[in-house]
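A single protein chain has been omitted; all remaining protein chains appear in their positions.
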Amino acid sequence: MFALTQTPIDYHALTESVRSSKSGAVVLFLGTVREMTEGRRTVALEYEGYPQMAEAKLAELESRARSRWPIDQVAIIHRLGHLELGEISVAIAVSCPHRKQAFEAGQFLIDELKVSVPIWKKENWDDGTTEWVHPS
Amino acid sequence: MFALTQTPIDYHALTESVRSSKSGAVVLFLGTVREMTEGRRTVALEYEGYPQMAEAKLAELESRARSRWPIDQVAIIHRLGHLELGEISVAIAVSCPHRKQAFEAGQFLIDELKVSVPIWKKENWDDGTTEWVHPS
Amino acid sequence: MLHVKFFAKARDVVGSSVSEIPWSDGQSVLQLKQALTEKHPGLQPMISRLLIAVNNDYAADDAAIRTGDEVACFPPVSGG
Partner (left out) sequence: MLHVKFFAKARDVVGSSVSEIPWSDGQSVLQLKQALTEKHPGLQPMISRLLIAVNNDYAADDAAIRTGDEVACFPPVSGG
């Protein structure tokens, strides 16, 4: 399950959607809006996406993850629009038979999402300026 | 926060307890009762704990993790008693500034919990037999 | 004509989320980048970092584009 949403992410529902008795391990990753970045203070973030390509790249990401780990179920949701401090920008839930697989798959999914899925983030700094984020 | 509980684990409350705007990443691990183990079918598990020592070892585990990663907040809860297939036996939530730290700390905490915290698991196999699990 | 979508800073710079570019079937991604900077000079300083997606996948400079293709232009992604 992949989704882009303008409303707060219900990670509880997302996590429930990947649970099953075939799996002994579930890993959930939440990306949240952090206040401090290299000494600068954020007051909010804006996320913009290219929905039809994002969906295609997320499906490709799932295939790549499934070719490497025995994933039972996976669900990914990314928030778009205006996010306040502490809000959840992305949630990834994955279930596998064993825990090491679930941790590795979860980390792979967020690492790769950040380089391949067409979504962009704009910082709103506390000095009133805004700035599109360049990936590091 | 550490807890042993006889009732179903509320991992949503656990996860909320570690969220903060100091952190950009939250990792939640859930251990769940898996049906198949090396070709044998489980119908239920029983968990037994030694509560006062478990609390001491969990506190020690948190200190060890904090000495290795810049952990913001961590919360661990382990279920005791009778668990049906698919139920959650353990939940670990950890927040860190960055995602790699949160994944590494989460994996360390469950790996070490399984070797140091005095809790034992008894399999109820589908042939009616029960068996205390030997750690692998 | 090629219908090109813009996202993030590319959209801000162009001042629109879409642009129509005169096109002949089979011209390359590199030729599209040249046409885009001619029509929208504000893109010039960032053109070397801009990505072109064709039919929902990243396209290399030598890939050919047809007029019916779904085409987008945007900076490196920064979601998550």
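A, B and C are the chain letters, set down in written order, and residue numbers restart from 1 in every chain.
In this section, a residue touches a chain if its C-beta (ideal position, glycine included) is under 8 Å from a C-beta of that chain, and two chains touch if they have at least 3 such contacts.
Just so you know, these numbers come straight off a predicted model, no measurement behind them.
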Which displayed chains does the hidden chain touch? B
Filtering B:11, B:47, B:69 or B:103 for touch with the omitted chain leaves B:47
Considering the entire assembly, which residues of subunit B contact the chain that has been omitted? 31, 47-50, 52-53, 56-57, 78, 89-90, 110, 113-122, 132-135
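Heads up, the rule we're going with is that only the chains that are shown with their structure count from here on.
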Centre of all protein Cα atoms: which chain's centre is nearest to it? A
Between subunit B and subunit C, what distance separates the C-alpha centroids? Give it in angstrom. 48
Chain centre separation in whole Å, for subunit B relative to subunit A (CA means): 23
Contacts with two or more other chains occur in subunit B at residues none
Could you list which residues of subunit C touch at least two other chains? none
